[in-house]
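Only one protein chain is missing from this complex, and each of the others stays in its spot.
Here is chain A:
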Amino acid sequence: MFLYYIALPFIAAFLLFLFSRSLSKTFHTGWLVAIVPFVLFILFLTNSSEISEGQPVASLTNWIPSMGIQLSFYLDGLSLLFTLLITGIGFLVVLYSVFYLSKKENLIHFYIYLLLFMGSMLGLVMSDNLFVLYTFWEFTSISSFLLIGFWSHRARSVYGALKSMMITVFGGLCMLGGFLLLWVATDTTSIREIISQKEELMASPLFMPILLLVLLGAFSKSAQFPFHTWLPDAMEAPTPVSAYLHSATMVKAGIYLVARLSLLFSGSDLFFLCVSGFGLVTLCWGSFMAVRQTDLKGILAFSTISQLGMIMSMLGFGSEAAIFAAVFHIFNHATFKGSLFMVAGIVDHETGTRDIRKLGGLMTFMPITATLAFFGTFSMAGFPLPIFNGFLSKEMFFDASLQTASPSGLARQTAPLFPYLAVLGSIFTFVYSMYLFFGTFRGKVQLHQLEKKPHEAPFGMLIPPFLLVCFIVVIGVLPNLINERLLAPAAGAIAGNSIHIHVAFWHGIKPPLIMSLIVVTAGALLFVFKRYWEIIYRYLPGKLSADKAYQAFLNRLLRAAKKITGSYMTGSLSLYLAIIVLFLVCVTAGMMAVTGGFAFSTADLSPVKWPEVITGVSMLIAAVATIFMKRRIAAVIVIGVVGYGLSLLFVLFRAPDLALTQLIIETVTVVLFLLCFSHLPVMKPNSKPLRSRVADVLISLAAGTLITLVAISSHSSKWFQPISDYFVKTSYSLGGGKNIVNVILVDFRGLDTMFEITVLGLAALGIYGMIKIRLRKKGGMEQ
């Protein structure tokens, strides 16, 4: 059943591709596309009542049964929350994009990528199988790459797309490694079965590598410090994409993974320290950096980073209250961040700029947008009013940071630090939220700096953010509305037992409220006096920015690769040959040394006779002399000595056919050499420097020595009788010939001969061709 749910966006994308030409230009393609998430949203809603009763729905289809990989999907509270976010916000985003993107854009591509993304995201949050999850995980990376680079004619878009691809795929591969180890350790690929084997896994030595690798994947996808650097650059994507992928869905894939596996990992100190530690660092660094941005979407990107850090840290805290707060904030963040991105898109659309230094005073021109932004930003800041859902989840966050489930050791000692970090991060969150709102909508209007005269956005563009803002307010006023149906089952799925927490605005004067008040006071003060302390940004990110680290790493990697390749791929044939020969010598000698292959035996040798020795010595002298010859004729004659010497040896060793052939071939070769000489340049002295000449000598001596040793060793250790007796016996009776060598050539092993003839024929044709081509060219030039 769920297979069809997940397949629906893919099928829709395919249909869009098929009918891309016949779609009329008169209406926006987005209207058609919007049907898909809407239908899916309704379908998932119908499942919600069963799930709120604690009964997950599952479906299973075979994919690669031989490896135990099945398309097994299931829907529990956590998956349901995510599927509703994906389809619900997906619907709103498509609606928004109808008004945002003009019909002149390449809409078919845009919606195909978006549908692919939606389908893969749904698959990701519903998979029960590790490897199916990984498959969809990488699908989201790829479709997000395509979406970020949608305006591929812009260099910044391409850069951002590439960067996000590299970082998320790096994390994805680490995660795959973790999954493989999980598979090895538990012998199953089903996540639910793996979780049921928690006890054994915790004791396994693979636990730590698994945990770290999986967390690397989750951190890089969810833009945690120090992998957050791709998210600000991904803001080059069209705004609907940023609103959808980079606030509500894809960046929460890592959160989802940590939440899904937290039943498996929770309770270990490492998980607690990593997840909450990095989460809090991300929260502080992201909110600190957000104040510095001048681009609306840049602020929102860093704000997303810091909010994701906050959710991540809550998942790390591990207490029931913290998990509930995390789920609550996942939902709240999706609502206010989605609406804020849409607002930023509207501002961009209606004024022509997103630079906050050029904006200001837009409240009078765009009152509705300003109202929407007011709710979004104040909810994000956690302003203590009961109409903002962000405040409720922030209160719960503070509460959770005070009551961490810190088991032991180092974790116990660091836990008391967490509330301070939480407050610090929230103060800066407050500052950038105020900066975002007041910088854009209040203050002086700078009409001369704007490309267009600002005016209110079209009605359709305002509806999606308006609906999201409705959620902000409704959840803010009635926080328990979605509690039983949505949040409690989701938190229950993460924690393993059902969690019921009553969310209320007023708890009485307790530490969380005091922390909130500190945040508001300090944040307001910092915001008002922002110009006086802004100077700190010159020193603090300074050289520490992750962006610079990424860039430096990439540059060094490329430079090093170029240097290494350039150092041996010089284009010099003799260098390549030297490497090949050296490698051969080292490997063979090493292998022989290791296996004790050297052998020397004088048991089975034929007696030494003088004629052979004299011939051999003269061949040796001639061969060495070839090297020193300064004239071509002399070189050919000397090499002729080697060849004729060899045929003499063939005579002495009783190989008449060989001697004949060698004689003829040697003669023909010498003639050929002489023929070519009249066309070739004279022999030049060896121009190599002395050092490389010495190296050449050493290399060739090593090769020669090795070949001698191998030959002697193999001759000294003959293990089997030769099969030649058979040829001798049957040469006449089977082959009908007395010359055994010839019978072997044309009868016993005739195939060799056939192809040797082919070789000769090909060589002849090749030579003919080479000469002929030249002639034809010359003729052509003459004409």
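Everything that follows uses one rule, which is that contacts are C-beta pairs under 8 Å (C-beta built on N, C-alpha and C of every residue); 3 or more make two chains touch, one makes a residue touch a chain; residues count from 1.
What we mean here is this: contacts and distances are computed from a predicted model.
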* Asked: Which one, "Multicomponent Na+:H+ antiporter subunit C", "2-oxoisovalerate dehydrogenase subunit alpha", "Quinol:cytochrome C oxidoreductase" or "Sulfite reductase, dissimilatory-type subunit beta", is the UniProt name for the chain you do not see?
  -> "Multicomponent Na+:H+ antiporter subunit C"
* Asked: Out of A:509, A:594 or A:771, which touches the unshown chain?
  -> A:771
* Structure fact -> Touching the hidden chain, out of A:208, A:447 or A:577, is A:577
* **Sole residue of A:15, A:32, A:445 or A:745 that reaches the chain not shown, by the stated touch rule** => A:745
* Structure fact -> Had the left-out chain been drawn, it would touch chain A at residues 571-574, 577-578, 581, 602, 604-609, 612-613, 616, 619-620, 623-624, 626-627, 632, 635-636, 639, 642-643, 646, 649-650, 653-658, 661-662, 665, 668-669, 672-673, 676, 679-681, 683-684, 686-688, 696-697, 699-701, 703-709, 711-712, 714-715, 722-724, 727-728, 731-732, 738-741, 744-745, 749, 752-753, 756, 759-760, 762-764, 766-767, 770-771, 774
